[in-house]
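Only one protein chain is missing from this complex, and each of the others stays in its spot.
What follows is subunit A.
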Amino acid sequence: MMCSSFRVFRVGISFVTMCIFYKSAANSLPELSPHEYFSTLQPGKASLAYFCQADSPSTSVFLEGLHEAVRPLQDYGISVAKVNCIKEETSRYCGKDKDLMKAYLFRGNILLREFPTDTLFDENAIVAHVLFALLFNEVKYITTPEDLQSAENALKGKANIVFSYVRAIGTPEHRAVMEAAFVYGTTCQFVLTTEIALLESIGSEEIEYAHLYFFHCKPVLDLTQECRRILMEQPLTTLNIDLFIKTMNAPLLTEVAEDPQHVSTVHFQLGLPLVFIVSQQATYEADKRTAEWVAWRLLGKAGVLLLLRDSLEANIPQHANVVFKRAEKGVPVEFLVLHDVDSIISHVENNVHIEEKQEDGEDDVEGPDIDIQDDEVAETVYRDRKRQLPLELTVELTEETFNATVMASDSLVLFYAGWQAVSMAFLQSYIDVAAKLKGTSTMLLTRINCADWTDVCTKQNVTEFPVVKMYKEGENPVSYAGMLGTEDLLKFIQLNRISYPVNITSIQEAEQYLHGELYKDLLSYSSVSVLGLFSPTMITAKEDFIEAGRALKGYVITGVYSGEDVLILSNKYAVTLPALLLARHKEGRIESIPLANTHAHDIVQLITDASLETFPEITVENLPSYLRLQKPLLMLFSDGSINPQHEKAVLTMVEQKHLDSLTPCWLNLKNTPVGRGILKAYFDTLPPLPLLVVVNLHSGGRVFAFPSDQAITEQNLLSWLKKLEAGLENPITVLPAQDWKPPLPAYDFLSMMDAATLQHPTRKAPECLKDPDVPESVKEHHEDKSAVEREPTETLRIKRWNRSSWFKYAEESLRRDKEL
């Protein structure tokens, strides 16, 4: 409060001053009899009276509010009174029932409006309602976009519009708008709505808050043209609205020819920065156009002035083309060299932004510090730097040992950089793998720090980190392309114990292979085993398959059979050759897929897709595989294992092809605790688990929740999905679609350098002249000076050149704007 009253004092707006100071002043609510009250009424003056029974309690919530409202209403010339309905003087305004007491608004002695006391729930509501009633003509209440359009059309060329949306009548925002209307109602048309749809229709986002727009309709002469709409970005308070409207009404561009340090306009008085576009006679017309364009874009954010250099005595650096005067008093003006309109705009916005942040800092938590680490990987690795890892479990390679080691045995090499956080985070998992494999694997786990052995890494074609490569005798090195974690890497190493694809030599072997008897110990690493079946003549098809098998090496077990008796298998599994047999060991099923002219790349895709499950448990590791399908997820959240009935319901629906447009899956919060974070994002209040949602990640990000009071059965689910499809369900939330922008700003060294060259040419440098006795140095110093004097001519050329391009740019944008 103190803070804002200070600001008000500075700005000097009397009506606000009064409404801010009322708290400290004594509130006197006159208590009158009806007779007394009606005798005080003056023609044309408004007054609010609360009629109550004499024996009613002297305090109530309403009365407290009324007390508070006395001063502010008086400031608008509205008197307030409490009228005690004593038995002797009955008035028709004195209700019969104690509970039905009302407040009445009169102008003179004409009744304007009666208010049930519950609508006047607090001071804000009282002031808002009273002003709303009094300003009936000044503030138009509308409910549809058409109303707004017609209001806009009616006022084009005549008056500007202040359009506001408030969540409800009687809110503090509503009061703020009404108070502004009291002051500006005669110069602008106020339009008010409480309809979200209306706000949506003019393209606002984030409709949780109140909005206020200024429509520049007065300058619009062509009825087909839209009024320029400027959104007020600050919260709706009386003061902010007043500032905003004042700046909107201020002239777009002012020309000045005095020292920027001493210039002050309404913007500046209202706490906005000033932007001076430096102009000279020769380029005046073009500069003016640019300045107008800048002013138009900075409406409500800064004042824009055209500074005429030629008629100016003050010293402006030769190459500066923009002068920026901060809103804070006493801060020296900044001379800038900005090459286009956008950089002026962004300069202003960035600086205003900082200012806001500082204000926040005073009364709230401090803004985030750009020197504080916000990268979780970098921070965790840094915090963990002192922990000793059992690095000895892996062999450290050097330039000398690299070739000999990878040639001598099958080796896995981790290429990392000691200074890179991601590398070092992964090194931990890598060491874990080494610990798990200790003494059991023939694969040698090695690592090389590319910060030390950069040439070795470059020779191995490694220029980014981390990279894992597998070196096997007689084979080209293979880069590991799986997740950078213990489990997946372990799986990769285990599956690489066999060669790919496995060459199956007999029908018996093939059956063993398909039934998981051949590589029993590897089955837990590969969800499926794939067998390619080819007749001996299908050479190309087989080659394609072999290539695909190699590509899947380390991820899926593949085998190939092309014996003369292959028809036995193709008959048994009812498939024409060439074909794939896909053994799902967990489910004990063998599927067959015909292959016809399928290229290696497509076979890889085919196998990858086929190895997906129909109703998988989603984990951190496997989600990306299912997201690839680009379908909405039908996701069941379960705290622990899934209820078999639920599982059955979903699987039945899958079989009946009801879920083809969705990816059904479930999430076990015990295995994947981060699922709780997801639920928190979806639900305000978490209903009991299990929970079923549809997440539409790829189109619109809408999340729908299956009603928690319904049992998860086939029928219920089916009818819910139908409703969903028909658009009859409302999303419980819409996932934010924000882009990932820089989390925090960077140091603006360019501005710091500019500021330094303009103020102190050699701030951090040693002084040039050390020994005045040396005559030579005097001479040299002169040379230095002349070098400094030469400088401007050079920079001047740059400036002129940039200037022209800048104008070209500005003109282009103007043109584009017109086209739009």
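Here is the rule we go by: a residue touches a chain if its C-beta (ideal position, glycine included) is under 8 Å from a C-beta of that chain, and two chains touch if they have at least 3 such contacts; residues count from 1.
Convention: contacts and distances are computed from a predicted model.
Enquirer: For the chain not present in this complex, what protein name does its UniProt entry give, out of "Ribosome biogenesis regulatory protein", "Superoxide dismutase", "Translation initiation factor eIF2B subunit delta" or "FAD-dependent oxidoreductase domain-containing protein 2"?
Expert: "FAD-dependent oxidoreductase domain-containing protein 2"
Enquirer: Among A:E179, A:D432 or A:E729, exactly one should touch the missing chain; which is it?
Expert: A:D432
Enquirer: Among A:D371, A:D521 or A:E564, exactly one should touch the missing chain; which is it?
Expert: In the full complex, the listed residue that touches the missing chain is A:D371.
Enquirer: Tell me which stretches of subunit A touch the chain missing from the display.
Expert: 233, 337, 370-384, 387, 398-399, 417-422, 425-426, 428-429, 432, 450-455, 463-465, 481-488, 620-621, 623-625, 627, 633, 639, 669, 672-682, 684-686, 688, 695, 697, 700-701, 735-750, 752-753, 762-766, 768, 770, 776-777, 780, 790-791, 794-795, 797-798, 801
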